[in-house]
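Left out: one protein chain. Kept in place: all the others.
Each chain gets a letter, A and B, in the order it is written, and its residues are counted from 1.
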Amino acid sequence: MDIGAEMYAQAERMYPICRSITGNGVRETLAIIREHIQIDIHEVPSHTKVFDWTVPREWNIRDAYIKNEKGERIIDFKDSNLHVVNYSVPINKKLPLEELKAHLYTIPENPDWIPYRTSYYDDTWGFCLSHHQMQSLEDGIYEVFIDSDHSDGNLSYGELLIKGETEEEILLSAHICHPSLANDNLSGIAVLTYFAKYLQSISHRYSYRFIFAPGTIGSITWLASNEDKIDRIKHGLVVSCLGDAGNPTYKCSRQSEAEINQVIEYVLENSGGEYSIEKFSPYGYDERQYCSPGINLNVGLLERSKYGTFPEYHTSADNLDFIQPKYLQESLELIKNIISVLEANKTYINMQPKCEPQLGKRGLYSAIGGDLDKATKQLAMLWILNQSDGSKSLLDIGRVSSISFELLHQTALLLEEHDLIK
Amino acid sequence: MDIGAEMYAQAERMYPICRSITGNGVRETLAIIREHIQIDIHEVPSHTKVFDWTVPREWNIRDAYIKNEKGERIIDFKDSNLHVVNYSVPINKKLPLEELKAHLYTIPENPDWIPYRTSYYDDTWGFCLSHHQMQSLEDGIYEVFIDSDHSDGNLSYGELLIKGETEEEILLSAHICHPSLANDNLSGIAVLTYFAKYLQSISHRYSYRFIFAPGTIGSITWLASNEDKIDRIKHGLVVSCLGDAGNPTYKCSRQSEAEINQVIEYVLENSGGEYSIEKFSPYGYDERQYCSPGINLNVGLLERSKYGTFPEYHTSADNLDFIQPKYLQESLELIKNIISVLEANKTYINMQPKCEPQLGKRGLYSAIGGDLDKATKQLAMLWILNQSDGSKSLLDIGRVSSISFELLHQTALLLEEHDLIK
Partner (left out) sequence: MDIGAEMYAQAERMYPICRSITGNGVRETLAIIREHIQIDIHEVPSHTKVFDWTVPREWNIRDAYIKNEKGERIIDFKDSNLHVVNYSVPINKKLPLEELKAHLYTIPENPDWIPYRTSYYDDTWGFCLSHHQMQSLEDGIYEVFIDSDHSDGNLSYGELLIKGETEEEILLSAHICHPSLANDNLSGIAVLTYFAKYLQSISHRYSYRFIFAPGTIGSITWLASNEDKIDRIKHGLVVSCLGDAGNPTYKCSRQSEAEINQVIEYVLENSGGEYSIEKFSPYGYDERQYCSPGINLNVGLLERSKYGTFPEYHTSADNLDFIQPKYLQESLELIKNIISVLEANKTYINMQPKCEPQLGKRGLYSAIGGDLDKATKQLAMLWILNQSDGSKSLLDIGRVSSISFELLHQTALLLEEHDLIK
C-alpha cells in the first residue's frame, strides 16, 4: 500500500468517531495516532485556567434522536454524529414542531447536506439535518432525546517531540476536535502522523514538536502550560484541509518577513503548480493563538482549499469521498519540501572574509573555463562567500543571485567541507 | 443663518481693513476674532530678537494717493488698500511720469486687476494699480503722497489654547497679515474661528492651540517665545485659501510618515470628492517655519486651491466674490473630519495579549454565526486585538485589514469598555 493510501486508511478509521473539544472521541483518535507515532497523551483537568480561558467540563454523548408521533427515529445520532449540535446539553422532551424548529439547523442552499454546528460555551441543545428532511417534517409532537453529559473530567491532547541536532524547534499543529469531517481535519491529522514517521527516518538539525489538540482551547491550553518552551519555536505550521482536490493555499504568519513565509513562497513558486499565498489575518485555525501579539510565533497555516471557501466546508459533504489518497500524498510531499528547505536554509559565515579565498588550491576552481556548469558552480561559490557575513540565509542569497536554492545548498555543503564557511 | 454664511459674514467684516505684519489693521482683525472666541492678544515690542530675525517697527498708514496735474486723485488708497505697496515709507513729492513709473506695479496679463505687493524689510515706497490705469497715464507731473509711519511699537498676534484631556496639542495656525484679500486669508481666519467655537462644544483628548499671527515673522515670534511648549505639539495644520471653489489640496509635513499626513490622506481618500496631496516642500506659508529642521513639527498645509496657482492669487480679484459660504462650510467640515479621525486614531495595547481573550464569556461573540454584520464586527475585534501591540494605530490596522476606520473606532471603544485594550 502506498503512503497516500495508508494516510487515507488512517482517516477512514478515525472518520466515524464523534469528536469534540473534550471527551472520549478525542481519546480514541489520539489512540489511533499513537498506533503510528509515540505521542504523549496529556489530560488537563476541567476548570484549569489557561490564560483568559477555562478548560470546559468534558462532554460525552451516547445516543440522540428525534422521534415522530409514530415513535420512529427520524433523526438518529447513530446515522451521523453531525446530527447533534456538538456540546449539546442532555434533553428528553416532547414538543410541537413549531417549538422544535428553533433547535434545528439546515443548509437551504445545499438541501441534502447536514451542517456541522457547535455550542461549546452556551448551555443549549440542537439538531442538524438536511433541509429536505426538515421540509418533510409534518406538524405534530416530536420527542427529542440527547443522552449526553457535561462532567468534570479532562481535556486531552497529544504531543510528540522529535529531537534534532539543535534545541531550536519547528512546531506542527493539527486540530482534532471535529467529528465526522474528513478534510477538516482528519486529512491534517493523517498527514502530520505520516510526516512524523518520515522524520524519524532522516537526520535533521531542528527539533520538531507535533501537537494534536482540539482547536482554540487546545492550542491555548498547550501555550499556557508550556510558556517556557515557546522561545525555542523558530517556525511552525498549522495544517488543515490537506486531502481535497484544491491547490495549496498558504496563509502567512503574523510577521510578514518570517523565514517560514519566505521558504513556503519559494517552495510554491518552484513547485510548477498553481497555489495561493495570503497575508496574515487573525481569523482561521490555531495560528490565531500562535500568532497572538503576546505569543507572536512564526506559524502559518497550510491548506489545500481554504477553510470556509468550499461549499462542503463544515457539512456532511466533507466526507471520505471528498478527500483522496493522492492529495494526501501531495500534501505530505509539499511539507517534506518545505521542511527540507527550512533545514537547508542556513545563514553561513565566511571564514576567509578578507578577499576571496583561493579556490584553486582547494581544487574548487576550474582553471581553464568553458564548462558552463562549472562556471555556474563557481558563481554559486562566489555568491555564497561574498554574502555570508551572517546577515543572509541561502534563500536570501538565492534572491539576489538568481541561483537555484538547490545549487546554493549543494555548494554551501562543499564550501563547509573545505572550512570556508560555517 | 447657517455656519457657512456666518463665516462669510466674518470675512466680509474683516475685508476692508488694511492689514500688514504689524499695526492697527492687525489689532482690528484680532478684535473681530475675539468677538467669537476668547483669544489672548499678545503684543511683542519692535526690535525683539526672535531667532535669526528682529521684530520690525510697527507700520501704520492713514492715507495715500497719486494726483494728476489737475489735482485729481487718480489712485486712491481709500478705494483699495492694495494700491499702496505694503510697508511703504511716507512720501510727499511731485515727480514726472517717467520717474513715477519705477514705483508702479501692475499685472499686464490681467490688466483690470491690482496686484498685492509688500516691502517689509526694504525702505521703499510704491503703488499698485491695474495695467489699464497705468496705460492711461499721460505724460506730466504727478503728486505722490503716502501718509504712513514706521515707529517703535509692537507685533500683535492672537492665541487660544482649548484644553483637552491630555496636554498633547494640535496646532492650528492662520496668517492674518494680508490686507483686502478674501481667500488668502480671511477664509482661513474665519474657518479656524468657527472650528474653535465648535471644539468648545465637544469633548476631546488633545488640547488645541490656535495661532492667528502675521505670516513668517508671526510664527517665528511665537516659536521663539514658546520653545518650551513646542514638544507638546504632536500634529498641526496651517490653513489658507479655504473659501474658493477649488478641491482640497494638502501639502504634507516634513516627516513624510507623520500621522497627520496619514490621517488627511485617509480622510480625503474616503471623502468621495477630488483632492490633491503634495509632498512637503520648503516654500509656502508658516509650515515653512514649523517644519524647519530645528523645529520639525508635524504641521502640514491645508488649502482648497493652492497658493500661487490660481490667477486671482495676490490680486484685487481675490475679493469677496471669489469665496463662497458653501466652500467655507465644506472646509470647516473637512477639518472636523480630520480632527475626529486624529482624536480617534489611538494606538491601543491588548491587555490579554497571550492567545485570544475569550470573547464569548463577555458577550462579544455571537456563538451561532450567519449574521454578516456580526462577522465583520468580530473580525474587527480580532484585528484590533491581534495588532494592538503598541506599534499600530487604528489607521494602521485599517490599512492592513481593509476594515473601515469608523468600524474599528467603534469596536475599539467596545473592547476598551471590556478592559481588553487600553
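Quick notes
Convention: contacts are C-beta pairs under 8 Å (C-beta built on N, C-alpha and C of every residue); 3 or more make two chains touch, one makes a residue touch a chain.
Because the structure is a prediction, the values reported are computed rather than measured.
Interface note: of B:Glu98, B:Asp122 or B:Asp152, the residue touching the hidden chain in the full complex is B:Asp122.
Only one residue in the set B:His83, B:His131 or B:Arg288 touches the chain that does not appear here, and it is B:Arg288. Residue A:Gln358 is the one among A:Ser256, A:Gln358 or A:Ser404 that touches the chain not shown.
Along chain A, the points of touch with the absent chain fall at residues 350, 352-358, 360-361, 367-368, 379, 382-383, 385-389, 400-401.
What chain B contributes to its contact with the hidden chain is residues 51-53, 105, 117, 119, 121-122, 216, 219-220, 223-224, 254, 279, 281-283, 288-289, 291-296.
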